[in-house]
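For reference, the structure is listed below as structure tokens.
All protein chains of the complex are present and in place, except for one that has been dropped.
Let's turn to chain A:
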Amino acid sequence: MAQRYNSGLGWADVTPKAGWLNRRQLMMTMGAALAASPALAATGPYSTDEAPNSLEDITGYNNFYEFGFDKTDPAAHAGKLTTSPWAVEVDGLVDRPGSYDLGDLLKGLPVEERIYRFRCVEAWSMIIPWNGVQLSHVLDRVGVQPGAKFVQFTSLARPEEMPGVKAGLLDWPYREGLRMDEAMHPLTLLATGIYGEPMPNQNGAPIRLVVPWKYGFKSAKSLVKITLTDRMPYTTWNALQPKEYGFYANVNPEVDHPRWSQASERRIGAGLFASRVDTQKFNGYGDLVADLYKGQDLARDY
């Protein structure tokens, strides 16, 4: 599906597929041979050179409450999700509103390969090699009107395919939002794949938001609507527990979650004894995004 938006080269060109499919199993069978294999090459100025998690990690450990509370629920239940055809409604303060077929919305836009750190508000993290287009390119295509100050993203809520929606676990549909400058930032991605393959259902197929300097819950999955608006939009977690989940939700080791510390994180896939690493401000993307928040008190605007 999403593959048709991809350029010719993929992750498979730089890393043996068996390596990203299941690094853990590979280590058991190949042992030291792995150490000699070339590292995954970072592409472009926005990618980290840290080694990405295996596809097994990335697709087996998900917060996607539409499919249930458990980290393994999305992998277990997302197989039923219908992702084709897929339409994205664009409305609000745009020149060309309407319901766009996903293929039309992205046609001709450059698909980037970006290896991003991904930091969950629950204090775990992964390295994920995304494929996707910059959100700014899509917004340029639909024509943002000058009055637009924020973007709201709405995820699919289809009870017949999503047990967590049927059970009413949250106030569906899931909604998230960004300020216009955050939305237009080149780091902000509409991702359509991982490791050069179409987006796995449990990771938010066929198209999801990725905002690498913010906690993972900002990166809404399986998008069906993008709304340009002049006011700060409703966002799901913020509405549920406003003291715990702010609108900005920038990764920040200096501002703790009320119930737990954000000073460090467990790196998934790093094994039993080396999994905890320091959390970086803006998840390590401060050079690129800190300017967006100049003059803002990040302890107040958490």
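Assume a contact is a pair of C-beta atoms (placed from the backbone, for glycine too) under 8 Å apart; a residue touches a chain by one contact, two chains touch by 3 or more; residues count from 1.
Everything that follows uses one rule, which is that contacts and distances are computed from a predicted model.
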Check your understanding: The chain dropped from view, which UniProt name applies: "ABC transporter permease", "Cytochrome c domain-containing protein", "Protein-methionine-sulfoxide reductase heme-binding subunit MsrQ" or "Thiosulfate oxidation carrier complex protein SoxZ"?
Key -> "Protein-methionine-sulfoxide reductase heme-binding subunit MsrQ"
Check your understanding: Which one touches the absent chain: A:Ala51, A:Leu109, A:Leu169 or A:Leu292?
Key -> A:Leu169
Study note, to complete from the structure: Among A:Ser84, A:Ser99, A:Gln145 or A:Ser264, contact with the omitted chain is made only by A:Ser264
Study note, to complete from the structure: Across A:Tyr100, A:Trp124 or A:Tyr293, the one contacting the chain not displayed is A:Trp124
Study note, to complete from the structure: Residues of chain A touching the missing chain are 24-25, 28, 56-57, 60-61, 65, 69, 71-72, 122, 124, 169-170, 240, 256, 259-261, 263-264, 266, 268-269, 271-276
